[in-house]
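Just dropping this structure here.
Selected chains only, in their assembly positions.
Per-chain numbering from 1; labels A, B and C assigned in written order.
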Amino acid sequence: MTNAADSDLNRLRALVRTFVDERDWDQFHTPKNLASALTVEAAELLEHFQWLQHGGPEELGDAKLREVRHEMADVLVYLVRLADKLDVDLFAAVEEKMVLNRAKYPAEQVRGDSRKYYEYKK
Amino acid sequence: MTNAADSDLNRLRALVRTFVDERDWDQFHTPKNLASALTVEAAELLEHFQWLQHGGPEELGDAKLREVRHEMADVLVYLVRLADKLDVDLFAAVEEKMVLNRAKYPAEQVRGDSRKYYEYKK
Amino acid sequence: MTNAADSDLNRLRALVRTFVDERDWDQFHTPKNLASALTVEAAELLEHFQWLQHGGPEELGDAKLREVRHEMADVLVYLVRLADKLDVDLFAAVEEKMVLNRAKYPAEQVRGDSRKYYEYKK
């Protein structure tokens, strides 16, 4: 049910597929290239925040928030595209990863602490 | 309609919220920190591909593909969380960005060419 | 003179060359792959700072500072290697870029302000 044909993520996948096919860009979309493009877009997103204190909406301002929204869209587009090429169900992947995260970071043990899980093993 | 309470992206947002609240980690989740974490996860995803030829499923192999799926999940989790903190509708953001992309990269002009749109202006 | 055979950067280049040749890894070192590896190492460096306030030595602590130093070394190794493959003189490149930076960010105009140069054009 998570993957109904009309789910958000499936509709985005279709939208991106159409855009790519119209431009004959599939030939450039190896998983390696897409992972690279995804990282570049994430860094472009980060660039908007790098000299700010925290980057909340009031510190960003409306014009920058609009640019941030567009960079976030670019990140999602490449992620959805990579998932398409590798036949990954993104929703199921998050559910699967969250099970691992719950085991690695037991709530009662890590509450209010941001250290990585392996730092707890010591 | 794109944002029905039970859409994929909204359900992921709720899932991540619960995970964060149980650990009292909201205090670390400034937009700036989340953009940083998102970039780090994207790079961890990229790391799996960096010495490969193209990174298709057969070149990756099953074990690496599983790790790749988990890194993709991490990217999506931070993206969904950042969207939550900045009150961004990710689906609408992609739709909005795709309109801009269609204007910047007219299909008939860029077909089969990967150069950036500004290289066409010359 | 900046590029005497015994300059720091030239000695690092020689050191990395030897390490790579001993392992027959040159075949993997396309500029594209090296730029990817460089970005991955930069993100691994960033990971140490992502939940900190500012990341000064006292907040990092000695153990993390040692890891940070190693990640910085990795970044420099890949940068020096990429420069070697593209025949770039890193010292001269910085000198050349600093001339451009001085023109883009005139001291008297940007003092104490972190906005990007293009925001001044408005």
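Descriptive notes on the structure:
As a working rule, a residue touches a chain if its C-beta (ideal position, glycine included) is under 8 Å from a C-beta of that chain, and two chains touch if they have at least 3 such contacts.
Computed from a predicted model, the values in this text were never measured in an experiment.
Count of copies in the whole complex in this file: 4, from one repeated sequence with 3 chains shown in place.
FYI, only the chains that are shown with their structure count from here on.
At the interface between subunit A and subunit B, over half of the residue numbers appear on both sides, which makes the contact a same-residue one.
Computed from the mean C-alpha positions, the centre of subunit B lies at a distance of 26 Å from the centre of subunit C. Mean C-alpha position of subunit A lies 2 Å from that of subunit B. Shared interface positions of subunit A, defined as residues touching 2 or more other chains, are 36, 39, 43, 114. In the complex of the two chains, the subunit A residues touching subunit C come out as 36, 39, 43, 51, 114. Residues of subunit C that touch subunit B in their complex: 28, 33, 36-37, 39-40, 42-44, 46-47, 49-51. Within the complex, the subunit B residues that touch subunit A are 2, 7-9, 11-12, 15, 19, 22-25, 27-28, 30-33, 35-36, 38-39, 42-43, 45-46, 48-50, 52-57, 60, 65, 68-70, 72-77, 79, 82-83, 85-88, 90-91, 93-98, 100-102, 105, 107, 110-112, 114.
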